[in-house]
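The complex is shown incomplete by one protein chain, all other protein chains being positioned as in the whole.
The first chain written gets the first letter, and so on, giving A and B; residue counts start at 1 in each chain.
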Amino acid sequence: MTSLTKPGDRKKARIDSLAEAGALSDEEGVSLWRSAWHRLRRDPVFLIGAVIIAAFVILAVIAPWIAPHDPAARLLIDQRTTQNPVPGPQPGFPLGADDAGRDMLSRLMVGARQTLIVGVLATLGGFAGGMVLGTIAGGIGGWADTIVMRIVDVMLSIPSLLMAFSLAAMFARPSQWTVILAIAIIQIPIFARLLRGSMMAQRHSDHVLAARALGVRPAPIVFRHMLPNSVGPVIVQGTLVLAVAIIDAAALSFLGLGNPDDTQPEWGQMLGRSQQYFNTHPEVAVYPAVCIIVVALGFTLMGESLREALDPKSRR
Amino acid sequence: MSSPTQDPQQVPSPDVTEDPTGGRTPGASDDILLEVRGLKVHFPIKKGVFIDRTVGHVYAVDGIDLQIRRGETYGLVGESGCGKSTFGRAILQLETTTDGEVLFNGTDLASLGGEALRTQRRHMQMVFQDPLGSLDPRQTVEQLLLEGMRAHGLVMGGGARERLIELLRAVGLPRTALSKYPHEFSGGQRQRVGIARALSVNPQLIVADEPVSALDVSVQAQVINLLADLQEELGLTYLLIAHDLAVVRHISDRVGVMYLGALVEEAEADDLYAQPLHPYTRALMSAVPVPDPVVEDSREQILLAGDLPSPANPPSGCRFHTRCPWRQETRCDTERPELRVVQIDGVPPSQRVACHWAEQIASGELQPHEVAVTLTDPTATESDHDEGLFGPASVIEAR
Partner (left out) sequence: MTAQPTADPALDRSARTAPLLAVRDLTVTFGRGRREFRAVDGVSFDVAPGQTVGLVGESGCGKSVTSLAIMGLLPARGNTIGGSATFAGEELLTMSGNELRDRRGRDLAMIFQDPLSSLNPVVPLGTQVAEVIERHKRVSRGEAREQARAMLDKVGIPDPTRRLKEYPHQLSGGMRQRALIAMALACEPRLLIADEPTTALDVTIQAQILALLKELVQDSETALVMITHDLGVVAGLCDEVNVLYAGRIVERAGRHDLFARPRHPYTGGLLASIPRLHEERGRLTPVPGSVSDNIPWEQGCAFAPRCSSAIDVCVQQTPELVPDPGHGPDRLLRCHNPLPAPPTAAGSGQPAEEETP
């Protein structure tokens, strides 16, 4: 094996320099991700956000079994009159029913599932697309960067909701998949730009220069050094964008571009149906709106505390 | 490519160690590891909203010739903005060179590219100023050290771990360091990791760019000693780039003094400190504060007027003439002096200086005079002398 020091004649000075470097604990090293997680676990802001999201996720999973009624059954349709289109609260129906006489509480509970699926899938789609474009732009640089960034600029120059409307409207039959796809596409440039920016900063950092000097091939430099050090802010953005995605999905549904199948309730869609009763029965709009706001808040809290935990400057 | 072609696993250390002379003998001019000829690195200053337009150049390195012998330490000193770091990176082909040759073992690196250059990188490594910034924060020491060995096919099978521990021991770190991440070390320990990484590929040349200036005073000496020990054990050749003259003097065999992209003086370390010939070298040495009140109270300082002119708009003739207390009416502002051997008693031919009047200054025939301060605007470029608030950022970036 290659030998740096001839074992026999190592000078005393060398042995001294072992102690000279100062003490080092015997414990296993702690990576930045682990130390961030360590701090997150003790951050009350993160915990509040996590509890909110966990509660809604659990609700989304078990809702069909615990919902008091079938969310698609028009149980109170008989109580609907022209003067009072929305049946109010009554025994067995604590929040009343919607304009089709379906139990409001059951619809909210079951709606959590659709809403979260749309938000999470749309964000994951945008994240994935953004990672690909951002890595191409920031990793290859030069002409690839110019082309990708011009495309991204064009996408960003169109107002995002307007873009989503046009995309959703392009499909002959709107479904929850058109909503997911539309929102994912409008999120791609956000992620791509962010990743590209932090990759560019990494490109000029000393440790990337050191890897180049070491003779590391270009691909490992991008994937082992630049990418892992760039995704932090993108992941944070992901949690924040999740909240926006849910609100965007609600907006699309509200405008009738969402899932038309109202046997599968979704908060945005419920909000959309409630618009004709705003003046007389605002509570029909308030219930789903509050749910959307609380979930969005949960994701935002998690994102903000994640941002702080990942910031190297705030580390002790 | 003239590097050893044997299986790198079998090479105990760079071929220099087998040299019975130890490579440390000054004057062995036939044993040159690195030769730089007319190296220039000019950074374009770009402006424009849609189409970038080159409005000028930063002449970071502007014509440098030097030779570094096997096993010696060449110290390059100069103040910030003189282009010394750019020069170090340009040698390692980490900056695009504008002109000139970098002959490493006889191969012109500047003409190489892609894979040919990448394989050459194994023979020359870099130690950085910022020990934390130059280590990937998300990699363990083990990953950091293995990376270069993998890239050059130097690790096979189970020997890797022994080799890693060997490397750590060479830089004075315990084996527990392997599983740790850069942020868990102190500054001095991090710099040791950086040195171990440079050693991991068995290089012949190490370019150390300000290796101790980010460290605490008490720790600097540890790293300086370590570099000296490693050189002795492994027969390494160093290019040490630093602003601290005392550090450079302490570990260099030969020293080059840089001012605005060019060498103004080059000599054996002891000769240079015994009798600096160039006015800038004299001023630089007289400006270093000495930690001894007796010396501080008695010594004479040559206070230079004004600041370093912008490397984007260097003065004509001798680049130092705007601040030189010995400046003469003729030649200084029109004719750019070359490094030359001077005929002065006690000055060996290995000491070369780029000054028209070195002999007259050394003999006392010319005396220093007052210098009127010339304004230097850090944002000025050659074509545009009155930048507004939004000057080109690249001028400041190009150090």
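What we mean here is this: a contact is a pair of C-beta atoms (placed from the backbone, for glycine too) under 8 Å apart; a residue touches a chain by one contact, two chains touch by 3 or more.
Everything quoted here is computed from the prediction, not taken from an experiment.
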| item | value |
| --- | --- |
| Selected residue (touches chain absent from view) among B:T86, B:N202, B:Q220 or B:T322 | B:Q220 |
| Sole contact to the chain not displayed, among B:K40, B:R249, B:R319 or B:H356 | B:R249 |
| From B:A116, B:M156 or B:V288, residue that would touch the chain that is not displayed | B:V288 |
| Positions on subunit B where the hidden chain makes contact | 79-80, 186-189, 216-222, 224-225, 228, 243, 245-247, 249-251, 269-270, 273, 283-297, 301, 303-304, 306-308, 372-379, 387, 389, 391 |
| Subunit A residues that touch the omitted chain in the full complex | 13, 16, 19-23 |
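In this section, only the chains that are shown with their structure count from here on.
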| item | value |
| --- | --- |
| Separation of mean Cα positions, subunit B and subunit A [Å, integer] | 47 |
| Residue numbers on subunit B that touch subunit A, as the complex places them | 9, 11-13, 89, 92, 94, 118-122, 125-126, 128, 130, 133-141, 147-148, 151-152, 159, 162-163, 166-167, 169-174, 176-177, 179-181, 183-186, 188-189, 192, 194, 197, 199-202, 222, 225-226, 229, 233-234 |
| Contact footprint of subunit B on subunit A as seen in their complex | 1-6, 11, 13-14, 17-18, 20-22, 24-33, 205-207, 209-217, 220, 224-225, 228-229, 312, 315 |
